[in-house]
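Removed from the display is one protein chain of the complex; every other protein chain stays in position.
First chain written, first letter: the chains are A, B, C and D, and each begins at residue 1.
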Amino acid sequence: SGKEDDGKQVVKVAISDEVNPPFLYADENNEPIGYDMDYMKEVEKKLPDYKFEYIWGEEESNLVGVDTGKYDLAINWFFKNPERQEKFLYPEHEFGYSLTSLVTKKDRDDIKTLDDMVGKKFPPVSPSGGLRAILNAYNEKHSDNPLTLESMESPSNAENLKMVDKGKADAMFINVTTFNEIQKELDLDLKVGGIVSKEPIWTVYNKDNAELAKEIDNVTAELIEDGTLSKLAEKWFGVDFFQDLEYINEEGFNFEK
Amino acid sequence: MIKLKNINKQFHKNHVLKGIDLDVEKGDVLVIVGPSGSGKTTLLRCINYLERPDDGSITIDGFTVQGKHPSKRDVLALRRKTAMVFQHYNLFKNKTVLENVMEGLVVAQKIPKKEAKEISISLLEKVGLAEKVNEYPSQLSGGQQQRVGIARALALNPSVILFDEPTSALDPEMVGEVLAIIKQIANEGITMVVVTHEIDFAREVANRVVFMDGGHIIEQGSPEEVLVHPQHERTKRFLKRLVKEPDFAI
Amino acid sequence: MIKLKNINKQFHKNHVLKGIDLDVEKGDVLVIVGPSGSGKTTLLRCINYLERPDDGSITIDGFTVQGKHPSKRDVLALRRKTAMVFQHYNLFKNKTVLENVMEGLVVAQKIPKKEAKEISISLLEKVGLAEKVNEYPSQLSGGQQQRVGIARALALNPSVILFDEPTSALDPEMVGEVLAIIKQIANEGITMVVVTHEIDFAREVANRVVFMDGGHIIEQGSPEEVLVHPQHERTKRFLKRLVKEPDFAI
Amino acid sequence: MSIINLEFALEQFPEVLKGVPATLAIAVVAMIFGLIFGLLIALCRIYKMPVLNRFFILYISFIRGTPLLVQLYVFFYGVPVLLEFLNEQMGTNFDASNISPLIYAFVAYTLNTSAYQAEIFRSSINAINAGQMEAAHAVGMTTAQGMWRIILPQAFVVALPNLGNTFIGLIKATSLAFAVKVVEIMAIAKIIANDGYRFLEMYLVASLIYWVISWVFEVLFAAAEKKMRRYEERIEGEAA
Partner (left out) sequence: MSSGLAGWVDLFIKVLEKLPLTLLMLGLSLFFSIILGVFVAIIRIQKQPVLYQIATFYLSFTRCTPLLVQLFLVYFGLPQLLLIFHIDINSWDRLVFLVIAFSFHTAAYLSEVFRSAYLAVGRDQLEAAYSVGMSYPQALIRIILPQAFVVSLPNLGNNIIELLKDTSLAFTIGIIDIMGQVRIILGNNHGMGMFQIYVVISLVYWGTCILIESVIGYLEKIFKKGRVSLSRQ
C-alpha cells in the first residue's frame, strides 16, 4: 500500500484526535507535535525510501482505516493485548511508555493499587482507549471480584478529577502526565496515590503490512539502542521512561516544556 | 332576523363591499343576484363572519356582533345561528358523506350520535345520496358534493341558512328538488339568503330579491319588481341575456 | 374528429361508464346533459385520458389511443390535441391569472413569451378579467376563476376543447359572452364537447346533444330532438322541471 | 484476510441487544412528549400568539441551532449545580446524584425533538386548505374543535413521513445519550469493540440492530399513512 511520489513510497499514518500532550497534540496551525511525532520523524530519517503522511482522525476511525488498508499504521498510545494482536499487527518494540496511576485526595492513603479500588467508586470511564483496556483486563482476571465501572462517551478528565476532589468518587485512574498537566491549571487537593503500571505503547499495523512494520521496528530498536528515544523522553517528559519504575519515581515523571 | 348595517370590506386596495345595509325578515327567502365579482360571496361570508368586515355591524336573531374586533364567543354564537352552503362545497375531506353531515350536529350541537345519524341519513336520502353515505368527498361527482353541502347545512336546522350558488352543479331535476326543499323550510320559518345566478330559480324561490353590482346594492324588491320589471339600467342590462356577435379571434 | 369506442370505466364496484360509443365531427359542438352522477365528467376526462378507461379506444384527429396501457408519448400527443375546462376550475395555485393562461403556450407549445402574453391578455380581456391579470387564483371569486379556466383552454387553440360545466359559476351576462365565444370558435372549425346542466344554454350552443344516464347514452340527436321533443321516458322526466311538494320535515 | 470476523459479531449480538430497552425508552418517550409539545408550539406559531410566538421562534432556533450533545451536557452538569444552589438558598435537600441519567436523557431529547416536530406540524397544518376550517366554523365548531376534528387528521397525514424521519433520527440519536452515561446499543458496541479493536464487527452488529428496530417503525409508519390517506384515494401521481 502507499504509492509512488517523487520516488518515495507514501506511508499513511493515522494520528488520533484524542490528543494527549505531551505524547501527541496540535500546535497553533493544527500541525501534530509531541513525543510521538518526534519519534516518527526520527524513523523517517532512517528510512529514505519512505515518506510519511499524517492524517488526523478519531481513534476508532483510525483503527477501522488501518483494518481496511486505507492507512498503513496508526500511532497513539495503543496498548497491547492478545485479542488485539489477533486483529492487528504489533511490532516487537514499543516506542514509549505510559505511566498509569490512581489519583486520590491528598489526605487519604488507602488507595495504591487497583485491588484497593474494588467496591469503591471511579468517575465515568471512556469506553475506548488504553486506560479502559487495563481496567477491563483487570476485571477479566478478577472476574469474581471486579471493579465497578461506569462508562460514558468522552468524559472530561478535568471534570472527573473535580469529582474526586469533591469526594464524589474515590480515585481516578489516569495517566500521570495528564494528571500533572491538569493539576498545574486547577491545583486541586489531589495527589498520585500510586503508580499502577508502566505500560508500553505501540504503533499498530494492518496484518498485510508486515514488511513495513518490520522495517520500522528495526529502526525503533536502533533508536532505543542509541539512546535517541531516551533523549526524546527527557525532552518531553523530563525523565527517561525507558528506565525502570523506581528510577522514574525518583526522578519525577513530569512534563516541562 | 338579519340586519346588516354599513358593511364594508376591502381586500388590499380592492373595495369589495361598500357600505351594505340589509334587512331580512324571519322566514324570508332573500335572493342576491349580480354579476361575477360583485361581492355576493363576500357579503354572505361576512354574515357569518367567515370574512371579517372592516366596518359595520351584523345582527342575527337579536344578537349583534359589532365592528372589527368582536369576541370569539360572540362570533361562535353568531355562527351557531347560521349554516352555510359554500360555493366550492368545502366538504370535510377526511370525513365520509355521512360524517360530513353529522359532524356539526354531534360536535357543535351535542346531539346524540344515534339521533344525529338518523337526521343525517334522512336528509341524504332527500338529496338522493342514500347510496353514497360511506364514500369520501374525493369519490363524488361535482353535483353529489354540492348536495352533501346542502344536506350538511340543512341538518343543522339553524335560524338562518346562507346558500352560495347552491344549484351551480345541479341538473334541472335536482334543482327542482332543492327548490322544493327551500320552499318547505321557509314555511317552517327558517330565514334564507341565497346567492344564485339562475334567474329562473331565483324567481321561483325568492320572496325578495337584491341586485348587487360593484359592492353596492343597486336595487331590491319583490322578484317580480327586480327580475321582471327592473328599474335600473344596470339591472336591465344584466338580465338581458343576449348573444353578442363575437368581435375577436383567437 | 373524436371517436370513442366502447369506453368502460369502473371505480371499485361502481361501474360508471358502460360501453360508451361516440362520434363527433369536426366543428361540432356536442353537448352532454344528464343527471348528476351519470358519468358526464368521467367521460370527458376519459377523452383526454385524465381518467384511464378500463377498456375501449379513443381517436382524436386520426390519432388513436388504445386500451388500458398506452405509451406515455401517445397520451401526451392526445392531450396536446385537446384542452379542458374543469368543473372545479383547477387553476394553477402558484401562478397568477396571466401565468395560468400563458403556461400551456410557453411550456407545451413553445410559443415565445411575448407572443404568448399578447394572446393571453386579449383572451382575458374577452372574458372580462383585464384587471385581474396579476392576481392569484385564491384572490378571485368563483366566476372569475371559472373564466380564467375558460381563457386558459381557449388560449391553447387546440383541435378539441372539453368544457365541464363552463358556466356553472357565471351570471347570465357572462353566460351570454361564453356562448358567443363558443359559437365563434366553432365557426373556426374547433370541435367542442360541452357538459352542462343549463338546458337553455345547451339549446343555444349545441348542434348535437347527448343525454346520459347511469353510464349509458340514452338518446342523442339535434338539440331540437333531444331537448324539445325527447323520445325516452327518462329524458322527458329529466327535462320536466317541476316543483314537487315537499314530503319530509327536517 | 477476512476483514470482518462474523463469528465474533454473532457472539456479541445478545450483549448489544441489552442496549435496546434504553434506546427504545428514550426514543418513544421523547417522541410522544415531543408530539404534544411540538403541536402546541406549532399552533402558537400559526396563530401568532402574542408573546409565545416570539418566544418559540427563539426556542426553536436555539434548540435546533445548538448541538444535542451540548444540551445533554447542560442538563447533566447544570441540574446538579442548580439543585445545589437551591439547597443552599432554600434549605431544601434535593440530591442530584439520585437522578437517573435516563431522566436527563428523557428531558433533553423531548425538548430537542419538540422543536423539530413543531416545524413539521407548522408546515403540514399550513398545507391544509383554508376552506376546511371555514367549513368547520360554518357548522358551528369552535376553532379548537375544527382543528382537532378536521384540520389535524388531514395535517397528520401530510406530517407522517416527516414524523417518521424524526422518529428514526431519534432512535439513532440516542447513541449520544452515552455522553450522559446512558448505556444503549452503540455504547455497548463500543465498549466491546475496544477490547479487541473490533470496531468493524461491532458497528455491523449495532447497525443491524438499529436497522431492524427502525425498520419495524418504518413499516408501522407506512401502514399508518396508508390507512389515514384512505380518504384521498387517487391523489397519487399517475405514470401516464
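The rule we apply is simple: a residue touches a chain if its C-beta (ideal position, glycine included) is under 8 Å from a C-beta of that chain, and two chains touch if they have at least 3 such contacts.
Just so we're clear, the structure is a prediction, and the values are computed from it rather than from any experiment.
Only one residue in the set C:Phe86, C:Phe201 or C:Phe238 touches the chain that does not appear here, and it is C:Phe86. Residues 3, 14, 17-21, 25-26, 30, 55-58, 60-61, 64-65, 67-70, 155-159, 178, 181-182, 185-186 of chain A touch the missing chain (whole complex, contact as defined above).
Chain C meets the missing chain through residues 48, 50, 72, 76, 79-80, 82-84, 86, 88, 90-96, 103-104, 107-109, 136-138, 152-153, 156, 158. Counting over the whole complex, chain D has residues 46-48, 61-62, 64-68, 70, 73, 116, 119-120, 122-130, 132-133, 151, 158-162, 164-166, 168-169, 172, 175, 186, 203, 206-207, 210-211, 213-215, 218, 229, 232, 234-239 touching the chain that is not drawn.
Please note the rule applied: only the chains that are shown with their structure count from here on.
Looking at chain C and chain D, the chains that touch each of them are B. Among the chains present, the centre nearest to the common Cα mean is that of D.
Computed centre separation for the pair chain B/chain C is 26 angstrom, with centres defined by C-alpha atoms. Distance between chain centres (mean CA atoms), chain A to chain D: 38 Å.
In whole angstrom, the spacing between the mean C-alpha positions of chain A and chain C is 81. Annotation for chain A: no residues touch two or more other chains.
Contact with two or more other chains is made by residues 88, 139 of chain B. Of all residues in chain B, those touching chain C in their complex are 11, 33-37, 41-42, 87-88, 119, 122-123, 126, 128, 139-144, 147, 154-155, 157, 165, 168-177, 179-181, 183-185, 188, 197-199, 204, 237-239, 241-246, 248-250. Put simply, chain B touches chain D in their complex at residues 48, 50, 72, 76, 79-80, 82-84, 86, 88, 90-95, 103-104, 107-109, 136-139, 152-153, 156, 158.
If you check the complex, the residues on chain A that touch chain D are 60, 63-64, 67-68, 81, 83-84, 86-88, 124, 127-129, 132-133, 136, 150-154, 159, 168, 204, 207-208.
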